[in-house]
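Here is the structure we will look at, set down as structure tokens.
Omission of a single protein chain aside, the complex is shown with its protein chains in their original locations.
First chain written, first letter: the chains are A, B, C, D, E, F and G, and each begins at residue 1.
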Amino acid sequence: VFAKIDNHREIRVGYPEVIYCEGKTVEQVKSIVEFMLTKNKNIIATRASEEMYKAVKEICEDANYNKLGRIITIRRTEEKYTDSYIAIVAAGTSDLPVVEEAAETAKILGNRVEKVIDVGVAGIHRLLANLDIIRGAKVIIVVAGMEGALASVVGGLVDKPIIAVPTSVGYGANFGGLSSLLSMLNSCASGVSVVNIDNGFGAAYIASMINKI
Amino acid sequence: VFAKIDNHREIRVGYPEVIYCEGKTVEQVKSIVEFMLTKNKNIIATRASEEMYKAVKEICEDANYNKLGRIITIRRTEEKYTDSYIAIVAAGTSDLPVVEEAAETAKILGNRVEKVIDVGVAGIHRLLANLDIIRGAKVIIVVAGMEGALASVVGGLVDKPIIAVPTSVGYGANFGGLSSLLSMLNSCASGVSVVNIDNGFGAAYIASMINKI
Amino acid sequence: VFAKIDNHREIRVGYPEVIYCEGKTVEQVKSIVEFMLTKNKNIIATRASEEMYKAVKEICEDANYNKLGRIITIRRTEEKYTDSYIAIVAAGTSDLPVVEEAAETAKILGNRVEKVIDVGVAGIHRLLANLDIIRGAKVIIVVAGMEGALASVVGGLVDKPIIAVPTSVGYGANFGGLSSLLSMLNSCASGVSVVNIDNGFGAAYIASMINKI
Amino acid sequence: VFAKIDNHREIRVGYPEVIYCEGKTVEQVKSIVEFMLTKNKNIIATRASEEMYKAVKEICEDANYNKLGRIITIRRTEEKYTDSYIAIVAAGTSDLPVVEEAAETAKILGNRVEKVIDVGVAGIHRLLANLDIIRGAKVIIVVAGMEGALASVVGGLVDKPIIAVPTSVGYGANFGGLSSLLSMLNSCASGVSVVNIDNGFGAAYIASMINKI
Amino acid sequence: VFAKIDNHREIRVGYPEVIYCEGKTVEQVKSIVEFMLTKNKNIIATRASEEMYKAVKEICEDANYNKLGRIITIRRTEEKYTDSYIAIVAAGTSDLPVVEEAAETAKILGNRVEKVIDVGVAGIHRLLANLDIIRGAKVIIVVAGMEGALASVVGGLVDKPIIAVPTSVGYGANFGGLSSLLSMLNSCASGVSVVNIDNGFGAAYIASMINKI
Amino acid sequence: VFAKIDNHREIRVGYPEVIYCEGKTVEQVKSIVEFMLTKNKNIIATRASEEMYKAVKEICEDANYNKLGRIITIRRTEEKYTDSYIAIVAAGTSDLPVVEEAAETAKILGNRVEKVIDVGVAGIHRLLANLDIIRGAKVIIVVAGMEGALASVVGGLVDKPIIAVPTSVGYGANFGGLSSLLSMLNSCASGVSVVNIDNGFGAAYIASMINKI
Amino acid sequence: VFAKIDNHREIRVGYPEVIYCEGKTVEQVKSIVEFMLTKNKNIIATRASEEMYKAVKEICEDANYNKLGRIITIRRTEEKYTDSYIAIVAAGTSDLPVVEEAAETAKILGNRVEKVIDVGVAGIHRLLANLDIIRGAKVIIVVAGMEGALASVVGGLVDKPIIAVPTSVGYGANFGGLSSLLSMLNSCASGVSVVNIDNGFGAAYIASMINKI
Partner (left out) sequence: VFAKIDNHREIRVGYPEVIYCEGKTVEQVKSIVEFMLTKNKNIIATRASEEMYKAVKEICEDANYNKLGRIITIRRTEEKYTDSYIAIVAAGTSDLPVVEEAAETAKILGNRVEKVIDVGVAGIHRLLANLDIIRGAKVIIVVAGMEGALASVVGGLVDKPIIAVPTSVGYGANFGGLSSLLSMLNSCASGVSVVNIDNGFGAAYIASMINKI
């Protein structure tokens, strides 16, 4: 056996284990899902290829695949969405894969989600025009690549906790998302904390914890 | 005039501007405090030297200085501490300056704080022995240098949002806190987000936002 | 002789050689100035210590020293300031040394200068309140440390060329100005180009070239 | 809708939004172009694949594609080229893709362009032989990979503002353009500012701003 | 001849030369194996592609290939496994390729091996549940990617030497295994030493030396 | 209380907790020692300043200080040195502080130690002349700065496990020990594992574990 | 025209321009060669793909291709090899591509070459056994990846100038040749200078200059 599924995790941290598919074979992912299906809980598999999705589909007809977000979700518990919502604010169209990973995760964790897309700081009026929907959230996820300035600007405009996700969108001195990551870590606005580059899943997970308080 | 105090900040983001003293002269800090005193709000000045404290003391008798945390606080609004609390969990004795910066900030922001110190993963029973106090918090700040593993371990044991603060404690391949920072950003436990190296203030600020939800 | 003063530089690039004092001894700086005084041209010496200034003062009574900007200037040609001006926009009070280096340089090069200080993105209304003075410039210098987001935000609001100066203000994952530098290089706003960290002199020099077109 | 086209950008910063194609799907690029065509303005799409060009061609017969520069341009406003020109000076043949991106951008923005190619510092007489055309420009773009020394050398010979573009040409300790980027940022010649690695578009954009003063 | 097989190595360091296949052509690997077969000793070839295995198979029927671990082994000396054993403890399923490289190496070097897989710190009870088998080892190999915290946690629980292997499992700020490598080098637990990222072979080699004392 | 001394550590990992003095105040070190003295066990305090030593001396007359190695040791248990020994092999005189930290640690942990100093690879005959003493050890610590080549060379000559300690000796592209660290991690010789830069203590600790098998 | 062949280079630096093929199209390489053939001088094209070779072959029947070294050579001047020779010493079989690039370059530049291959420091007797041929050279090229220790060891054994070439052979903390590069730059042996990672051509070029003195 190549995996020790953490069955107690739900009791301990409130949610079952999530499958991280990168570096696993299609067979491994399939058989981990197979085992988890016996527990009758929601299942999330991130960084999943289409091939993995097809393999999972064979053993689970209602498995769902968000292609852009590369994420498989299987619903087993009745969803009761929160009234309060998580706002996902993104700088550009190229950041959409990360937005989708975050949104899918947030939703299967039972959260209402509102997306505000393509409001990068190069045209700040687009952001200002959407401030109400952002300010109305209980917690905000900010997704941005390149220089990641969006996190600081939003941080200066709202009084809600912000989970910032740097993305690897960009080239050259972007160094695979480093510019955006450092930018967000050094935010001059208070109330901003950061997760790993492109980690939409992780941002949604902690945002969900906060949204459900 | 060398500063534009952001008077509207409290209305916008719920709290007055905080003074970051590094790179400012003693005179600049003093005169910014002087101006802010006229507003009759709480004042926080981080990364403050003893000399700065003395200068502030001249114009404000009840200014308070946490020497280890290098932070000046001035109270003007009646504190009404939250019932729920923020747990600050730290790996070692050498991380105390960051713990103090975080604790002072959290307290002046009106939060109850519980500290769990010197429970690094090299002796994990110390952590396990304190799980109740940690689990009882509404939000947890984890402070650790060297390899920063404490964030992941705590993350795997609780169902509360974690704000992780890497510290620059260590030497050699620690590269000024980089090892701990990267470690926390790559946490295999979900529910962990990260602020800048040694940024106790920032961690407390967002934790306060969450604690007050 | 330890220096070959580039006397033809003015003819070639429009301005006499500038003395970079770091890494030079007080004696070296003094004797380079001594030689240049014989040419009866304006003299600029950047990164100069107070000790260097005192030594220069001995041989040149009217030498001027900007302590914050660490820059010595000696005027020999009649100043005829431009009508158009360079706006210097800075994020925080801690960035002032770089602002001063830039402003002194721009002025001795014959430019009108307007400063807009402490308008970092954490309180964006401060920036918006000063847009007219910024938009009225022929070229804009943006000075910012930490995450350097100010360059992108200004870049999205004006139709003038921007010279961005990252500063080393910050700590931890700032890595000596790297976060701000990368941020500015990856700006999602067009019209932004970048000079070295803390290089107020260099920004003013190219801004002057543009302002005088 | 996955994009918020910034229609006011032209009013605000003098030019319509530009499409950055990397990280977008072919469909996304096509439908953004489709929307922008309704505005009857010039369109620029950078980092575009041939496949994207074909998709755009379907909805816009006169779309133009510079294969080397990977850039799509669509002209809708009558071009009135400037009298003054932008000189694009490049070190080697391998830098041509960046040169083409810059030249196409500069031209559709309405600038006269003169190219001086393959004049790297290893054979400095080639540069000296072309000094007149370089000196005649209002602003100069210098494109160079490897050690990027060309920017400093040109900077020492002319009295015009230089926008330096480091390229990723090279291998080993070039680290994806880092050597050239750092070199240009540390230029000992004054009057040099820098854009991101391989960012021909950005260099042309700011050069155009300057050229049109 | 393109190789100088180190025939005396066994006498000098106790074991014949091992073939590192990366950067070698299939033909080179095949002909090195061919030569070594004449010596009638065990042969190990790491980082071997399936194609290389097929080529080796042509000249050696009983060559063995561990596909996950990408390692070819050929047995010529009678194995006499040690009584004491090496424990290989791994954080996640994605770390299995490195585990397999280590296990195959340890076994052909004559060591008994016990594997404890998928016991990452996010669910520490899985580790605690397997402490007996880990504590029973003479030496422990800890394999972990992402934040590599497992090495420190195990280090705090056992009194045996630990050889830690960071893996490149992860993304973003993992930087190809750097996060895990730095984490392990900065372990606050004593008794931990580290080999190169993904170097299962190297870890097994030194563990074997220790296990055979 | 600012410290939770890990009293069970000896039972768990075979040795009492060690005090890491960097980042602690003199008072903190003194009072931790004071507490530990009540347990009547050996005490080790690394990275200790002379001032700390003096403070400790006040409460413990027989405290011992190795000035070069910056390490305080207090002996309470009767030493019974091992027959087998640890060889500490160092490249240059400048590496001595690390050698001393390692040697003091190894000795108080009860190991016989043999030092072979100043045998860097620039004069390899010095190393070859001392091979017998090195080969006679049960485990070898190799200490080297600059390019750290010594670890690989020793690794190719002996059949004993090697713990390599990179030192920060050097300048420029040494980057605080990085060159030596990377060198040792990439050793082409098998049987080499690595601890943190300048971590003499850590090397001795694991070497002691191995020596006592 | 996309290239300015540097025809005077031979007069200036003693050798015609060399074509660096990476980043050029097949057509560009072909037409540069075409032009240079009219000058009737030797031609070298490095980093050339097989496809490029085929294109060159069409216009030059006697073009020669070293597949391992990825280098095209065309001889037009009568070779008169030097009596003195360049020794090329390489650590492992995987370093052969760089060795071949260096050897081909050295030979067409008219130098006698002696290769000593696979003598890495893990088996130092292989090096010692070949000392005579190495010591007999006028200048030595040392090629090594991984930890690059070979340069220092050879440097300590001979009194000839050494040109060290780090290679990208390795993985993990090798970081694309960085470990070997830093190692060679920090060599504790005197008489070692370094060229870029994998730059066999550059090493041969300067070695040829020295060999011909």
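Here, contacts are C-beta pairs under 8 Å (C-beta built on N, C-alpha and C of every residue); 3 or more make two chains touch, one makes a residue touch a chain.
Fair warning: this is a prediction, and the values are worked out from it, not measured in the lab.
Participant: Could you tell me which of F:Leu96, F:Ile140, F:Leu157 or F:Ala203 touches the chain that is not displayed?
Facilitator: Final answer for the missing-chain contact: F:Leu96.
Participant: Considering the complete complex, identify which of C:Val33, C:Ala91, C:Met146 or C:Leu181 is in touch with the unshown chain.
Facilitator: C:Leu181
Participant: For chain D, which positions touch the chain that isn't shown here?
Facilitator: 91-92, 120-124, 146-149, 152-153, 155-157, 170, 172-175, 178-180, 182-190
Participant: Since one chain isn't shown, list which residues of chain G touch it in the complete complex.
Facilitator: Residue positions of chain G that touch the missing chain: 12-15, 18, 138, 155-163, 181, 185-186, 189-196, 201-203, 205-206, 209-210, 213.
Participant: Name every residue on chain F in touch with the hidden partner chain.
Facilitator: Chain F touches the chain not shown through residues 92-97, 117-119, 122-123, 125-126, 145, 169, 171-175.
Operating definition for what follows: only the chains that are shown with their structure count from here on.
Participant: Would you indicate which option in E-F, A-B or E-G repeats the interface seen between A-D, with over half of the contact pairs matching by residue number?
Facilitator: E-G
Participant: What whole-Å value do you get for the distance between chain B and chain E if each is reduced to the mean of its CA atoms?
Facilitator: Spacing between the chain centres: roughly 42 Å.
Participant: Provide the C-alpha centroid distance between chain A and chain E, rounded to the nearest whole angstrom.
Facilitator: That gives a centre separation of 35 Å.
Participant: What are the residue numbers in chain F that touch two or more other chains?
Facilitator: 12, 155-157, 178, 181, 185-186, 189-190, 196
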